[in-house]
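Sharing a structure with you now.
Showing chain A:
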Amino acid sequence: MAGLISLMILISLAGALITFLAKTREQARTVAIITSGISLAISLVIFSQFDSSISTIQFLESYSWIPSIGVTLKFGLDGIGMPLVLLSNIIIPLTVIFAWGETKQANRFYGLILLELTGVLGVFTSLDFFVFYIFWEIVLIPMYFLISIWGGPRKEYAAIKFFIYTHVASLVMLLAIFAMYFNALGITGTPSFDMFGLLKSYQVMDGDLIKGVISLKDAVFIGLLFGFIVKMPAVPFHTWLPDAHVEAPTAGSVILAALLLKMGGYGLFRVILPILPYSDSPSRMITLMAIIGVLSILYGTFLALAQRDLKKMVAYSSISHMGYVTLGAAALVPLSVSGAMYQQFSHGLITGILFMSCGVIQHSAGTRIIHDLGGIAKYMPKLTFVMLAGFLASLGLPGMSGFIAEFLVLVNSYFTLPTFVILALFGIVFTAGYHLWAMQRAVFGTYNEKLGHIHDGANYEIASMAILVLLVIYFGLNPNPVLNMMTVNAEQLLKSVVLRGVIT
Partner candidate 1 sequence: MSLNINFAMLAPEILLTVLAFVIIIMGLLISNKSKNMLGYLSAAGILASLVYVIGNGMTEKVSYFYDSLVVDPLSQVFKLIFLIVSLIAVIASIEYFKDNRNQDEYYALILMSTVGMMVVASANDLIALFVGFELASMSTYVLAGFEKNNPSSLEAALKYFIIGSLSSALMLFGMSLIYGITSTTNIPGIIEFFRSAPLMAESSLGVLAMIFLVAGFGFKMALVPFHMWAPDTYEGSPSVVSSLLAAGSKKMGFVAAFRVLVLALVAIRADVHFTFAILAIITMTYGNVVAVSQRSIKRMLAYSSIAQAGYIALAFVVTTPMSIAGGILLALGHALMKGGAFIAVAVVGYMVLSDNKNAKNIDDLENFAGLGKRAPITALGFFVFFLALAGIPPSAGFIGKLFLFYSITVQAISLSSSWLLLVVVIAILNSALSIYYYARVIKYMYVLPPKGERIKEPTAYVVAILIAVIGTIGIGLYPEPFINMAMNAAQVLGV
Partner candidate 2 sequence: MDIVFIVISILTILSSIMVIRSSKLVHSALYLAGTLIGTAGLFLLLQAEFLAWVQVLVYVGAVVTLILFTIMLTRKGEEE
Partner candidate 3 sequence: MGLYSYLLISIIIFTIGVYGIITQRSGIKILMCIELLLNSANLNLVAFSSYNGNSTGQVFALFSIAIAAAEAAIGFAILVALFRLRDTINLDNINILRW
């Protein structure tokens, strides 16, 4: 069934355009939910027909686009992309449902959400670096608007910071792509941006970028890595994230954390890992990634502990959780890598709940500052229930998807990066600490009468969160449907690692 992927992307794009043109809020949200529903349905069809036992690209489709420089519209899915496509299609409809009550410029709002869907689907499915890059950039624009139109008090600062930060990173990545393209051109003589072709050509890249300072291979590697870890984001390139999250509207935060950050992680698996063993000094690169990963885990954790704003805390927790992705990828053990992939999938689901909770609280109580809240469980029992579930999932409670991911990462990374794993373990206590501390102060305890009478989250809000909770538990108990395909691909990815003797 070739063509399904492009159909999915086109439908979401068309839906976005129709939504923009919608006259009323009703029309806009109806179109949005239908479009994202269709997209979800298509992705489920793809998922059901997906053969998770093989690591090759499936549902491949390819159309010529700019032959003179070798750009083709090439889409396909494997075990790395499939779960993220699924995740995107789960998150977006739920976000639309969650934002069912949006009144401000509703047509644009839903349109931008659908545009985000288009962008991330493109990123996760395109197999041509050029196309990949285009989708990668397209994603920025709707998010910029989501933050700057529907955002909080410092939305302009946050939006522009987000935009510039990630744009610089993408440009650096683009340069690295150029270098690979140039290199491949020199070898094959035919221009091509084909992703796998370029990654393969990296193996035979040689020469220096600056003689005696940095080799071309290293430079390309670092350029690509930089592009991805800024997006993830990893310490110390993370400071755009808290601002963006705090100011973004809930739907924006959800999409940002659940999908946009995943693009960075996706890049690690799709691009970085295949070339890592062939870089000039794999061990140094591994150490670099491991340091970044663990630093993100610990730094994110401690910073989350220091936050007064609930949403900011959740934002820092994202940094911390994405650190596991980097760490797992750096460990280069099949299950640590698939654990890292699973962490992406799982974090996407979990963080949705967290940000939605923050949104409901903000909406209802008018503040997210933890010490201004207190005892809201009294009036918001339903929210408390789902929020607690989300927080527990986020702190890595077994039985929920986050645990499987973190367990796989920690256990398997210990083979190659024992010191880093021990450091990461150290953070787990504090992870639990800030989650529970926040819950205790904000949600439990005596009710802060200053808040006046507050009401529980609307049913549609609770419903979308509850669905996520169920998914988190489902994937915590039965990780196989997505984990298997990840593992197959992780093993495939690491064949060359073993071949090159990077790790024993």
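The candidates came about this way: all candidates are chains of the complex that A comes from, given by their letters.
Everything below uses one rule, namely that a residue touches a chain if its C-beta (ideal position, glycine included) is under 8 Å from a C-beta of that chain, and two chains touch if they have at least 3 such contacts; residues count from 1.
Quick caveat, the model's predicted, so the values are computed rather than measured.
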| item | value |
| --- | --- |
| Of the listed candidates 1, 2 or 3, the one touching chain A in this complex | 1 |
| Contact footprint of candidate 1 on chain A as seen in their complex | 65-69, 108, 133-134, 137-138, 140-141, 144-145, 148-149, 155-156, 159-160, 163-164, 167-168, 171-172, 174-175, 178-179, 181-183, 207-211, 213, 216 |
